[in-house]
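Every protein chain of the complex appears in place save one, which is left out.
Think of it as A, B and C in the order they're written, each chain with its own count starting at 1.
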Amino acid sequence: MVRLRDLGFVIGSSPTGSHNAITDVAGICVGHQTVLDDKPTAVRTGVTVVNTRPVGERSDLCFGGYFSFNGNGEMTGAHWLEESGLLSGPIGLTNTHQVGLVRDELVAAEVERDPDASWCLPVVAETYDGFLNDIDAFSLTAADVRAALVDADTCPGGVVQEGNVGSGTGMVCHQFKGGIGTSSRRVELESDTYTVGVLVQANYGSRELLRLDGRPVGRLIDAAVTPLPTDPSVADAGSIIVVIATDAPLLADQCKRLARRATVGLARVGGTGGNGSGDIFLAFSTGNRVPLHATKPTSVSTLPAGAMTPLFNAAAEAVEESIWNALCAAETMTGHQGRVVHAIPHDRLAALR
Amino acid sequence: MVRLRDLGFVIGSSPTGSHNAITDVAGICVGHQTVLDDKPTAVRTGVTVVNTRPVGERSDLCFGGYFSFNGNGEMTGAHWLEESGLLSGPIGLTNTHQVGLVRDELVAAEVERDPDASWCLPVVAETYDGFLNDIDAFSLTAADVRAALVDADTCPGGVVQEGNVGSGTGMVCHQFKGGIGTSSRRVELESDTYTVGVLVQANYGSRELLRLDGRPVGRLIDAAVTPLPTDPSVADAGSIIVVIATDAPLLADQCKRLARRATVGLARVGGTGGNGSGDIFLAFSTGNRVPLHATKPTSVSTLPAGAMTPLFNAAAEAVEESIWNALCAAETMTGHQGRVVHAIPHDRLAALR
Amino acid sequence: MVRLRDLGFVIGSSPTGSHNAITDVAGICVGHQTVLDDKPTAVRTGVTVVNTRPVGERSDLCFGGYFSFNGNGEMTGAHWLEESGLLSGPIGLTNTHQVGLVRDELVAAEVERDPDASWCLPVVAETYDGFLNDIDAFSLTAADVRAALVDADTCPGGVVQEGNVGSGTGMVCHQFKGGIGTSSRRVELESDTYTVGVLVQANYGSRELLRLDGRPVGRLIDAAVTPLPTDPSVADAGSIIVVIATDAPLLADQCKRLARRATVGLARVGGTGGNGSGDIFLAFSTGNRVPLHATKPTSVSTLPAGAMTPLFNAAAEAVEESIWNALCAAETMTGHQGRVVHAIPHDRLAALR
Partner (left out) sequence: MVRLRDLGFVIGSSPTGSHNAITDVAGICVGHQTVLDDKPTAVRTGVTVVNTRPVGERSDLCFGGYFSFNGNGEMTGAHWLEESGLLSGPIGLTNTHQVGLVRDELVAAEVERDPDASWCLPVVAETYDGFLNDIDAFSLTAADVRAALVDADTCPGGVVQEGNVGSGTGMVCHQFKGGIGTSSRRVELESDTYTVGVLVQANYGSRELLRLDGRPVGRLIDAAVTPLPTDPSVADAGSIIVVIATDAPLLADQCKRLARRATVGLARVGGTGGNGSGDIFLAFSTGNRVPLHATKPTSVSTLPAGAMTPLFNAAAEAVEESIWNALCAAETMTGHQGRVVHAIPHDRLAALR
């Protein structure tokens, strides 16, 4: 798995966490279930889950918030997140047609786990993989969702698989092969150090607008050597889901502010929120714990507003690098109806350094 | 099926449409699939669909908007509705745990229907029927969703079944039996007449606060004669979904304004948007048509802002009456774990006139 | 000054604070400057300020949030309130044309008071008093704003003047004389008691829709005895500003939720958010303190979501009673161009008990 830094590029000025991944935020785990098949039809899809807390700490809610930069997409659970500012996990990511399956299955898993739970409203988001995946076949099953949950619950450490994996399996980004990417940043505020971790499901954009730390690489990569997908509408039909986690003690409003900064990272890479794109960004903080069944006021902590700017910058950098990590890790894929989407050529990137 | 007006009560001052139902707005159809079983477990659930246009006119989108008065609930499709202001049908209603099933199945039906459709983001909302229905059994099937769709597509006329039907089957309202209710109003503006139609899935509230056209009926009905549900938390665990349709030529912003007025009707009946309640209100206008695959600007029409007040009042009245129609039509039900929820006693209401 | 309870009516079921006023929330003070003149023109206006904290505690910010039920009005400071969830005082209320004067003067007073303040973004809201006040004369002066600030800073105790006073001077409510009203509720949660206090500037609505605890009093008061204002458009040209304060430890999101419940109280009295109305509701909590110049995380406290319902009900009740207190306290006024707006006849109300 190649990452952007392997090619010699560094985005921004803040240091990364030890894995340069969303899992650098303590307690966060990521699980993938990749679903590939060629019969009877080309299946290139999957499901990814992000645990906001370790198993056993699930009833400690996180503050969270979201921002829809361009809402041509689905993210369930948004009404209660907006209302309460509270988020529990796991968060699901998948393809556009099967958000419902993943959502209901997360409900089923939760009511099994917690007999006191009457209902829950899980957050599940999607992007459209129908160019490479025969999405109308609805290939994902409830068992796949459970497998991703198990993978997340048992994730051995901080390494997160990127590229053509889990819900990122069939994704296309800036007309290159896209998928899952992750990155992190560490921020020092007074005497405290906080981590901002990001995971993206990158499936949007045109090659023309792609930038690498400012360089117009999309225009510099020869389409004769690395062909564009055959359907130009892919450039506007995609989406990007961004998940931002931090251990900084934020309240819900502050998470929402952080979520909005994903726009900055996205714009630097070349995203403009095209009409067909579902660009929905979620942020949450593990730095406060609100018990699900509290009956008395809970003590929480809030970072001063004046200290938010470094976190904003960190989030923007980590989003930018996460998208690039998705692009670098993804491999050329042939899918539905024999369509091919090429990986971005690493040698061409390295030559631009 | 008893309706409020059968008991001699009239809400507000505007005339109703011919069926006093959401179907008085031309082109709107409602379909129900009721799912009842006693083995292996008590199933009291269902699915309801509201068609925004007749079959064959589905690619003419409606302007629409929503308001979340208290977001402890789910309504899918909200991001794109908020972004684009456009809504296609059918709209789905169901129980809390199976929103995803209904949502994905509406996608499946749509991609079957329209081969040009890449993706769609259907609106599906829910309330929690877990007091009477063994909701953790996930009893609804894809076939149930299809049956409701067929019912809506073939709905013989303007009569809408109310009470314990479709997605309203297991609902509880103000600690009486609730469910589906509908009503409509006609509004004259200059020389034009417009219809505002409402359908509610009423599953919220405490008996203490229930009001009938101002009368505190909830406090006047003897709990010794008509017992309360055994679990008092039902009063705060419920929700109400409101769907408002109109043929007045509204834009998306104007629909959002209309949706917000459901709060007024709800408050008059005694709703306060309790913490546990998912009170999400959707409004749309059939009075404009925006082709799904338009490539050129579309001519539409907008009611003057100054003419909105009568529509606001009409919506508030129709919501108030719809909730009362749900209460009047619903019948006493015994469900999960032998729990009983009583119908509101019609004779006691009539005596208050 | 007559209040609703003096006429024998009690709204809702929760007890009031000792003054049944917003000032029952510790630390809150209200100041009025009433501006009356007849030459050269009929001046019937004023300014009211609500201090969120005592002088000397101003750099301890409050969490706050707002809800615009119908945004045909102005409330400055809303962007930062929405962004940060933080509010400092004083809050200003005035007439529609001079929001800017009050806003800039609050800035001037603040930069005088706090030499470290670079800028501030005060919250100032308005309703339109142009039926009784020659509003185009822009009669309010900077000195009036300062006088109201002094009045608030030296407010002797918990009694708040209501009716034709301060910013409420020229207001009209349900086609009777309106103005300033206030009320409060006490809520017991576990072993803690919290206060919810409300102040309204009531200037909206039609007589037809006016309700007193459910009774359709507007239709029962003979217009031949108590004439309507000569301009029927007054019914739709007004607005209502609601300020809700509480000492319960709420975060910003929770304040926003509380603000939304003003809609319930308003709807019970007969408000429907007519198109011409600016119905903007502000809520804040004194129960947490966020230092303006903090550099480290601040400890705050949050009420469990599950405990919000009693606060919601309290807010709805206190809004309902505040509007009625405004109506009861206001006295018949003759103003601009000899127009008369009548006080609601107390004897007629008492007869309905």
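Everything that follows uses one rule, which is that contacts are C-beta pairs under 8 Å (C-beta built on N, C-alpha and C of every residue); 3 or more make two chains touch, one makes a residue touch a chain.
As the structure is a computational prediction, the values presented were derived from the model and not from experiment.
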Q) Thinking of the whole complex, not just what is shown, which of C:21, C:87 or C:101 touches the missing chain? A) C:101
Q | Per the touch definition above, residue among B:24, B:83, B:105 or B:213 touching the missing chain | A | B:83
Q) Of C:27, C:54 or C:71, which sits in contact with the chain we cannot see? A) C:71
Q: Among A:118, A:141, A:226 or A:272, single out the residue that touches the unshown chain.
A: A:272
Q: Out of C:84, C:183 or C:201, point to the residue that touches the absent chain in the complete complex.
A: C:84
Q.
By the contact criterion defined above, which parts of subunit B meet the unshown chain? Give residue numbers in ascending order.
A. 83-86, 190, 192, 249, 251-253, 257, 290-291, 293-307
Q. So which bits of subunit A touch the chain we can't see?
A. 13, 69-70, 208-209, 211, 213-216, 236, 257, 260-261, 263-264, 267-268, 271-276, 305-309, 312-313, 316
Q: With the missing chain put back, which residues of subunit C would touch it? List them for me.
A: 68, 70-80, 82-84, 96-105, 107-108, 111, 118-119, 121, 124, 128, 130, 135-136, 138, 237, 278, 280
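We take it that only the chains that are shown with their structure count from here on.
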(Q) Let me spell it out: compute each chain's centre from its C-alpha atoms, then which one is farthest from subunit C's centre? (A) A
(Q) Just the number, please: Cα centre separation of subunit A and subunit B in whole Å. (A) 34
Q. Taking each chain's centre as the mean position of its Cα atoms, how many Å separate subunit B from subunit C?
A. 34
Q: Give, as an integer number of Å, the spacing between the C-alpha centres of subunit C and subunit A.
A: 44
Q: Provide the list of subunit A residues touching at least two other chains, using ranges where the numbers run on.
A: 83-84
